[in-house]
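With one protein chain withheld, the remaining protein chains of the complex are depicted in position.
Presenting subunit A:
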Amino acid sequence: MVLEATMICIDNSEWMRNGDYSPSRFQAQADAVNLICGAKTQSNPENTVGVLTMAGKGVRVLVTPTSDLGKILACMHGLEIGGEMNLAAGIQVAQLALKHRQNKKQQQRIIVFAGSPIKHDKKSLEMIGRKLKKNSVALDIVNFGEDDEGKMEKLEALLAAVNNNDTSHIVHVSAGPNALSDVLMSTPIFTGDGEGGSGFAAAAAAAAAAGGVSGFEFGVDPNLDPELALALRVSMEEERARQEAAAKKAAEEASKQEKGGEEQSSSQEATMTEHASGGTSEADNKKNDLSDDDNALLQQALAMSMDEPASSHDLQDMEMPDVAADDPELALALQLSVQDSTKDSSSQTDMTSWGRSK
């Protein structure tokens, strides 16, 4: 949340027509500028940002430091590409613009997009750097585009001359599928030395991820819909737990599977009433009917319900045609309990939040 006035120096020279950054170098630069302006103004509402162009007919200040994002975005419109970049003059004009900022309490920062070759020599760049340091102006350099010999060296020398306690940074972005703005988002230029703009950066990264492949579980962004994400996760874990327990009991139940079909069906009734204990009267009747069957049978029934995902699957599939044919009352009970069990998966998650007791 550092209070800062920033001047962004844009390179609009002929070299920016090149398309090695998508869609073109200049467009990539413009996107990056928009993102930076947004991040700066969001990290502190009193921050101001200004923009100037370094190439064309000469260095031209498009907008003086302002906190009005609309003005900044508007001035990026209709910019023409041409000429050669004048780095030294650009930085000096930026320094002047910052000197005359309205709020003298703001820290001064210059962000330079260096896309074309640099014709100044290392000495003069170092002098400029020292002058910036003397006036406590921080400098961020984005090295992209043309990469002729000596360019990186010169920029590193400039950075070394300006740098005071790591407030200045340099970022090298090479051409490739990654957009210039995406690469910048993870750098200290965007994140503001580790605080402030990081919230904006995280949100932008989340939006980018959601727009492309959904990197989140269940396709739901926890930031957007935390309750739905929680519900999905809980039901997924329950299903997993159930299946694990079923796998455990599989070996134990090998012998018990040889029991008679009626006992199976009655125990399945019992299990369904277990599931359906939302407190329906039908379920209660069922339990009373089965009381003579003993706790032992009930235990078996419980074990059976854990046993074989196939049978529990059946429970949810509601396929009990032979059982239903025997007993219409049973069929009704089955239907009710099946309805309840399908409601259960959602009601169980509700229970966690509403605390409804079984």
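In this section, a residue touches a chain if its C-beta (ideal position, glycine included) is under 8 Å from a C-beta of that chain, and two chains touch if they have at least 3 such contacts; residues count from 1.
Throughout what follows, contacts and distances are computed from a predicted model.
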item	value
Listed names "PITH domain-containing protein At3g04780-like", "Cytosolic Fe-S cluster assembly factor nubp2", "GPI-anchor transamidase" or "MAGE domain-containing protein", matching UniProt entry of the absent chain	"PITH domain-containing protein At3g04780-like"
Contact residue for the chain not shown (choose from A:R17, A:R130 or A:H172)	A:R130
Option touching the unshown chain, where A:N44, A:S67 or A:N164 are the choices	A:N164
Where the unshown chain meets subunit A, residue by residue	99, 104, 130-131, 133-136, 164-165
